[in-house]
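To keep things clear, I will list the structure first and then write my remarks on it.
One chain of protein is taken out of this complex; the other chains stay put.
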Amino acid sequence: MTTTKDQGADHGAATGAVAAGSPASDAFAHQPLWKVRLALWRRSLGKTWGLFRENKMGMFGLGLILLFACMAIAHPILMATVWDPKIYDPVTGYSAVELQFVIVEGEPTDPSTQISLQEARLRLNPTVKVGQTVTIPVQPAPPSLKGPNPHLLGTDPQGRDILSQLLYSTRAAFFLGAVAALTTVLIATTVGSIAAYFGGFIDGSLMRLSDLILLMPLLPVLILVSALFEINMVMLGLMIGVLGGFGGVAIVLKAQALSVKVKSYIDAARVAGGTHWHIVLRHIIPNVLPLSFLYMMFGVTEAIAIEATLSFFGLLNVPMTWGIMINTAQNNGYLLSGTSYWWLLFPAGLAVTFLCFGFFLVGRGMDEVINPRLRAR
Amino acid sequence: MAMMSATTRWLRLGALFAVVAMLVTACGPSGTSPSAVASAPASQAPTSEPPASEGPTGDLGTYKLGIFQDVETDNQWASADTSQNTVWNAYFLSPMTGSLYGTFMPGIEFGPVMADGDLQPTVAEGDKWIGTMKLRSGMLWSDGEPVTAADVAFTWHTVVSKDKGGVELLGPWQDFADEDVVDNVEATDDLTVKVTYNSQPGLAVWGPGTGVPQIPIMPEHYWKDIVADALTQDDPRTVLLAASGAEAPSLGATMFKDRQAGSFAASDPNPNYYDKGAEITSGGVTWTEGPYATAFQYTLYGGQDAAVLALANGEVDLLLNPLGMQRGFQDQVKENKDLTAIVNPTNGFRFLAFNHSRAPMSDHYFRDALTALIDKEFLTGNLLQGVAFPLYVILPEGNVNWYNKEVADQLATEGYAGLDTATRRKTALDLLTEGKYTWETAPTIDADGNFTPGSGIIGPDGKKIGTLRLISPTASYDPLRATAAAYIAGVAQDMGIDVVAVPTDFGKIIDIVFATNDKNEYTADYDMFILGYSLGSAAFPTFHCSFYCTTGDSNNTKYSSAAFDAAADTFNKAQTIEEAYNAMWEMEKLIAKDKPHVPLFDTGILEFYSNRVAYPFTDTLSGLQFINGNPSAVTAAK
Amino acid sequence: MLKFFIGRLVQMVILFVVFLSIVWLLLQLMPGDISDTLIGNPDIPMSVRLELKARLGLDQPLLQQYITYITNFFFRFDMGVSFSRFPKDVSAVLLEALPRTLVLFLSSTLFAFWLGFKTGKLIAWRRGGRSEQFLIVSGVFLQTVFYPWFAIVMLWLFGFVFGWFPIGRFITAELWLGAPFEANDIFGRLIWTVVIASVAYGIARIVIGRVAKDLVTRERLAMLLGLLVVAAVVGYWAVNPAAKFAWDIVHHTILPVITLGLVAFGAIMLLTRASMLETLGEDYILTARAKGLPDNVIRDRHAARNAMLPVATSLVLALSFVIGGGIVTETIFSWPGMGLLFLQAINVSDIPLAVGALAITGVLALVGHLVADVLYAVLDPRIRIA
Partner (left out) sequence: MTVADRSMAPSAPSSELPLLDIVDLQMHFPVSRGLFRAPTEFVHAVDGISFEIAPGESLGLVGESGCGKSTTGRMLVKLLEPTGGSIMFRDRDYERDVAHIKGKETKEFRRRVQMIFQDPYESMNPRRTIFDTVSEPLAVQKVGNVPEREQRVLELLRLVGLTPAENFLFRYPHELSGGQRQRVAVARALVMNPSFIVADEPTSMLDVSIRISVMELMAGLAREFQVSYLYITHDLAVARYMCDRIAVMYLGKIVEIGPTEEILSRPQHPYTRALLSAVPVPDPSQKRTAVEIKGGVSKPVNPPPECRFIERCPFAAEVCRTNPHPPLELRGDRHYVACYRVDEINAAIAAAAG
């Protein structure tokens, strides 16, 4: 869709001289076709990239995504090399600095070795007695670089490393986002293209289906489904993808496909003898795809946010995600601790927000590439 | 049970509680759920004025309590029937009622509440046994009508089954109307209640257990016509439960004032409270009953976050929650000079359950070996960050009057307490070998004590034992139990037993482990699970039989032992506390040996209140919520 | 127009039946028997269960069951009995929560659209500059922020730190103690006031459009009319004995509405901006400029009106969001509406109540859908022909 009508004035002559400034294409001649295609693909990508690069916010978003991608890759590497799984496993790991105190009546005279009964009861449990020596694990522990097993982002209320959880969950977020977004795009592109191209009864029934799915508010439906059935990440991704793909995105993509359908190159393809299948696959879908990719970005955002919300309500049975991390903080009552337990809330909360932010910004950046009118003049 | 600790979306906890309440009521504890109204010994004649010596003389203003689910009814019948038997209704409605006898906190003592004098043993009369109770004289309903023995009889006759001419209320009400045992309740004069039994009743029904002495008394003059009208209908129960109780007179410290659905419920102090101004001593604490508040307000909050903010803002004085507050709030509360945090032991336990109808869980070698592998000290002290403490018997230590330290310690030793990991592995290996278990790859311990994990355990019958599923709540529901399940699966795997922890939605666990067939028998279609129970009456623990008797209402592990059934029978028929005590510990020993449940750990209940208010005591089993926030005695702080 | 409206209405009802059917299918797909799901609560005595079974048609063959399910909903508004609030009917429980959700839902949607449209219009008109950058970044942030966290921060900041708004709850207990009416009455009256005022304003605007031909006069009259309507509403409530109660409700409503509205606002602002930019490139805007029309007339009458079309469509998409966000909002702000009810029902496995809440949510989405369609038709005369 990067065509604009004002490009390249005809030079009048029938010589067909190559427009000045264009790279010579004869380099392609006598090369295997797939190589040519690859080079072409790279070139068009390069052009899109050039346009995209001008979009500062889009670039910022891409930077964010890359950062998260690095994080996702880092986790298995760290687990295999630096981190001891017993301590750093995001779900079953445990480590805490343990402090020993003697329980005394009244106020302790030496706070480093003594602890009052009342404090000990609150910190541990109501069964402790005066005179007992107790071990109090510091968890959630604040971030620290000290010790043989440092916790750069501290530990959660169960003594698990926050950084490890954060990195591990990044992978889950990407995975879920990818499943949901790919499903969305696959369905929406197919449905939109087919509905637009064939029209009539097929269009009518597909669009009524879209209306119906639009009617289903995503979050409540998913909450009900997660209550009725056990769902895992793949199913969640698929469901978000299907509901999202049949709904609004299909309608948007159908509109796009309709505008493609009336172009005369579709007629040209028919006159050439192209089948419906050929036309949909070769002409309509490729022209709808850029917009699909745009919605794919938004789809990722939506999937991550929904997963986090469902986890926040404790409705998902998954080992560890950002939502579960926030849920853990909330379940343990640290959510409103202001900034004193910031590492419990901010890493996960900001990770959800920033990854969504990143994908959204890239989506918007792509939107401006696809839709030149939005570009700053 | 109060699986409070770190958990949880307490919305769901309501569900948990409801389920637990159902179970607990099945085993027959005291009346209106966790409440046991504290009141004056009968010897104490009510005085009209509170003693001047007590610092605060009253004007607390409005006593504001935070609750987390709506008060759904103002009808006392409904709130003690299964239909509305939520803890939230109880918080609001229980302080309005009274009974002849009850449990005093913090001492957990059974004694006379509205009765005159201690409960006397029943007397034989022909083939029947007669119990007699006398009401204190001069007590009035909040509308000024006198409280009479007829009110007690009316209450009982309303609750009983249709066959006996009653409305047939369900749930907790049935504890007071065990028709197999109780023949009749009648008022012989204004203040005397005569209870006729078919056979000699044990303490379980005549006395501190459950039964007529603890039935909440309802005002006959208010309800008579409504009940009579209901009895003419097709479904009298629904009619009675649907009736409004807003205008019904009260006995207790509070009386109904207003209720706005979704927002708040409010009550006023009852000028005719039967114990107003009485001095009461329990558990070594003495105080004078009020009420000192000019109004009571129960405000609904959607979550603990908002509620703690409101507490810090001075909008509420105490947060009521059967599961206590989340531990993370502790620091916030500690930093705030206006707030106090307290922690108390709870009346409950968390356990690992074995399915006794399915191999290999039905084999005691297997159960013993798995139990030996579980290092409860390590689990609670390290993995569960010390907020939980290990349990070796079912009866909680916090129930000081019933706890037998000697036996408990002995059972702990027999229950493999304090062993190191190597010894545990050796013990388990020996037990399994003795039980004729073999392995595809046997775990080994060499001369230096180095352990090599095994795999593929094979049962005594020569068949390979497949994967055993250990169902537990999810980490987001209760991290403690989820962690425990993962730990147990881990130690079992080392021993070559393929135990897999399956974190499962709480509601689903309940569906699975309490599933019944057409004949209302438990199907027990599971291998192992981890859950917890909250226990009803602390003064007379009647729950054992319900969980472990062959015909126990909640015996979903299919455990069956003639010895245990006999001990339970002795307990139920006991005429003295000592007899009951010994029978109960006999049952505990059998449980420890046979392991239908392996008690794992328990936690304290954490509560927060504003320093604006002062309580006569805060060290009390299951905390202030157990006594509904003590509305009758709370005062303004000095 | 009327024909169009009725046509859409019929379509919506059909859609809703399909929606209900899918929910029913989900229930059927659940492991176990549907009657266990719908009546198998141990708290419900056997006699009542049998009665319920007959009432809900669960003793009939599958097809008959389905028909009973649908007809029960449409003609008797019967969705069975709530497990957690037995013996209350699901419909009774839902009706109690509905007005409270409606207030939250309507106000935050209106707030988001009004503010989002105004802001989007302005930043598209005046491109460049820091304020545009700032608003875009905020808009994107609001749209992508993890909503539960955002809501909690809002509550903490404005309820606790600043203390401007009440923390949670939806009425002040002290004020309402012994109040002569139920909170829901006031809710109902508030909703009616707003609806009547909006309809009156809408009709009056149409009349003005017919009478006043001149654009400037029309704008002035419209503004005057707006003021009049606001004055009338305020006046009505000022002399009303329930004024302080209404104000109490409004005071409690502000923070949740702003929180929920802000997040939807981000999306609407961005969409309006994009749509305005598209419109501003059209020839007729150039023509309008060439004619020498004042800037604000071009902006508001020519550009914005057309730019509103995609925004009106997005109302449908926003609905789903506002409904989903409503659940979170109600939970965090202790707002006892449908969302909180739904979540509570889910948490205690009160399936009949949860399904009922979802069905009503579907109705809400439908009505929103219809409004968006009608709005679209009003804005775009081309649609009316079809």
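We call the chains A, B and C, going by the order they appear; numbering starts again at 1 in every chain.
Note that contacts are C-beta pairs under 8 Å (C-beta built on N, C-alpha and C of every residue); 3 or more make two chains touch, one makes a residue touch a chain.
Since this is a predicted model, take the numbers as computed values, not measurements.
One chain is not depicted; across the entire complex it touches A. Interface note for the absent chain: among A:Lys86, A:Lys129 or A:His278, the touching residue is A:His278.
Residue positions on subunit A in contact with the hidden chain: 1-5, 7-16, 18-19, 22, 24-26, 28-29, 33, 36, 40, 44, 263-265, 267-275, 278, 282-283, 286-287, in rising order.
Basically, only the chains that are shown with their structure count from here on.
Between subunit A and subunit B the centroid-to-centroid distance comes to 46 Å (mean Cα coordinates, whole Å). Of all residues in subunit C, those touching 2 or more other chains are 152, 156, 160, 331, 343, 349, listed in ascending order. Shown for subunit B are the residues that touch two or more other chains, namely 9, 12, 305, 309, 507.
In the complex of the two chains, the subunit B residues touching subunit C come out as 9, 11-12, 14-15, 18, 22, 62, 69-70, 72, 82-83, 170, 235, 237-238, 241-242, 257-258, 260-264, 266, 295, 297, 299-303, 305-307, 309-310, 312-313, 315, 507, 511. Looking at the complex, you find that subunit B touches subunit A at residues 6-9, 12, 304-305, 308-309, 325-332, 334, 341, 343-345, 381-383, 385-389, 397-398, 474-477, 479, 483, 486, 490, 503-505, 507-508, 603-604, 606.
For subunit C in complex with subunit A, the touching residues are 11, 15-16, 18-19, 22-23, 26-27, 29-30, 127-128, 136-137, 140-141, 143-149, 152, 156, 160, 270, 274, 277-278, 281, 316-317, 319-320, 323-325, 327-328, 331, 342-343, 346, 349, 351, 354-355, 357-358, 361-362, 365-366, 369.
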